[in-house]
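Pasting in a structure now, in structure tokens, and then I'll have a few things to ask.
Missing here: one protein chain of the complex. Every other protein chain is in place.
A and B are the chain letters, set down in written order, and residue numbers restart from 1 in every chain.
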Amino acid sequence: MSLSNYEELAAIALFGIGLTLLILDRNLIKKIIGFSMSDAGIYLYLAARGYVEGRRPPIVENGVTDAAAYINPIPTGLVLTGIVVSVASSAVFLALAVRLYERYRTLNLDEITDRVRKEEE
Amino acid sequence: MELVMILMLVFTLACALFVAFTRNLLTAAIVFMGQSLAMSIIWMLLQSPDLAITEAAVGAGVNSLLLFIALRKIHAVDATAEREEAPHEGSK
Partner (left out) sequence: MKGANNRWLEQGDDALDRLIAERIDSPVPETPAPRPPRKRRVRTVHIPHALYLALALLLCLGIIGALMQTTARLPSFGNPDNPTNNEVSRRYLEQGLEETGAVNLVAGMILDYRAFDTLGESNVLFVAICAVIILLRLQQGEARPDDTAWEPRHDLILRTVGRLVVPLVLVFGIYVILNGHLSPGGGFSGGAVIGAGLILCRLAEGGERMGKVLSFRTFRALSTGALSFYALSKAYSFFTGANRLPSVITPGVPGRIFSAGLIPYLNIAVGLVVACTMYALFTLFRKGDL
């Protein structure tokens, strides 16, 4: 296992911590933070794949249109839209969490499911 | 450059682990905000200034603000000190 891909390995570690938080933590807010964190890990992975050592950002300088002068613009474009969309999705999650709190007065997912089950019975 | 990058990655991972193990939600939100700022430096080092601007404004700014307001709504942030006086002012 070589460490030349340290950037991507860190991105995977970030994704893994976020995923573990999303699955294992019972607090809804912590789950939402974990989701955003795994988002950040995925974006880091994508952007790291597009990086090329020693090249400039994809903004044309002095009319140089040689592909060997700039990094790959495609991951940047994908991540750019993704960051904004992840904020919108986490806002929807937070709104749902606030409504759940107003109804059940708790953020613990286990308690909420227990009470939903009792209400159904 | 590589040293700064590795430092930032270590900082990001440390923030993530701290968020995972802390019990206080407000602390978690603030540390997550710091992690977003470190991410925006990483974007700059990865030669993507577009991403750096967006992450600084969105990840560190708006996302954390929404988290803080949501924490206030669910009473995770203690606001009793302000509650003593502020409602009288608000009813004007």
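Heads up, the rule we're going with is that a contact is a pair of C-beta atoms (placed from the backbone, for glycine too) under 8 Å apart; a residue touches a chain by one contact, two chains touch by 3 or more.
All values reported here derive from a predicted model rather than from experimental measurement.
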**Report entry** Hidden partner interface residues of subunit A, rising order
**Finding:** 1-9, 12-13, 15-16, 19-20, 23-24, 48-55, 57-60, 63, 65-70, 72-77, 80-81, 83-85, 87-89, 91-92, 94-96, 98-99, 102, 117, 120-121
Query - Contact set of subunit B toward the excluded chain (per top definition) - result: 49-50, 52-54, 57-58, 61-62, 65-66, 69-70, 72-73, 79, 82-83, 86-87, 89-91
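Rule of thumb we're sticking to: only the chains that are shown with their structure count from here on.
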**Report entry** Euclidean distance of C-alpha centroids - subunit A vs subunit B, Å
**Finding:** 14
**Report entry** Sites on subunit A touched by subunit B in the complex
**Finding:** 6-7, 10, 13-14, 17-18, 20-21, 25, 27, 29-30, 32-34, 36-37, 40, 43-44, 47-48, 50-51, 55-57, 71, 76, 79-80, 83-84, 87, 90-91, 94, 97-98, 101, 107
Requested in this report: Give every residue of subunit B touching subunit A within the complex, in rising order.
Outcome: 5-6, 9, 12-13, 16-17, 19-20, 25, 28-29, 32, 35-36, 39, 42-43, 46-51, 54-55, 58-59, 62-63, 66-67, 70-71, 73-74, 76
